[in-house]
Each structure stands twice: as structure tokens, then as C-alpha cells.
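These notes concern the structure reproduced below.
Of the protein chains in this complex, one is absent; all others appear in place.
Now for chain A:
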Amino acid sequence: MNGIPLELGLVLSAVLFVLGLIGVMVRRNLIMILMSLEVMLNATGLAFIVAGSRWGQADGQIMFLLILTLAAAEVGVGLGLALQIFHRFQTLDADSVNEMQG
């Protein structure tokens, strides 16, 4: 596993992270926002794994497992919220569910 240099792996994860971030900021559909969030989480996970493999440590993979669990929980809650929002507003547009008057 020495073929891929550390820099490339990190650049890939950074690109993925920024893409996810742009998705969160630009997308209006809640499902798409959640998917972009997944991309961001996986980008961080990739960074951990690349770093772990560079130094031959298991810590990076353990961290990735943790992130995976976190992502699963987050998706569970996020999809539940999306479902409720759709029930109430008949839409998944994040901008039009704004009920704040301030």
C-alpha cells in the first residue's frame, strides 16, 4: 500500500469535502443536503484512512468505523426529520420551510 502518496489521498479527500460543502450550501432539496453531508463525512473518513496507512497505524481505520456509525445515526435522524417536514409542508425545499418571523 505504498503506491499512493499521502498528498494525493489528502487532496482527494479535501476535494471531496469541498464538493460536499458546496452541495450543502447550494442544494435546496433536504435529501440532497443530507447526501452532501454524507460526502463530507466520507471525505474526512478517507483522510483518516490515508493518514493511518501512511504511518501504518490502526487508529485511522478505527476512527473511520466511528465516523461510519455516526453517519448512520445522522442519516437515521436526518431522514426522520425530512419525512416529518414532508408530512407537514408537502415539500422538501429547505428554504420554503422557514417559519421564523424574525
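Criterion: a contact is a pair of C-beta atoms (placed from the backbone, for glycine too) under 8 Å apart; a residue touches a chain by one contact, two chains touch by 3 or more; residues count from 1.
Everything below uses one rule, namely that contacts and distances are computed from a predicted model.
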| item | value |
| --- | --- |
| Listed names "ABC transporter permease", "Cytochrome c family protein", "Tryptophan synthase alpha chain" or "NADH:ubiquinone oxidoreductase, membrane subunit L", matching UniProt entry of the absent chain | "NADH:ubiquinone oxidoreductase, membrane subunit L" |
| Positions on chain A contacted by the hidden chain, ascending | 21, 24-28, 33, 94-95, 98-100, 102 |
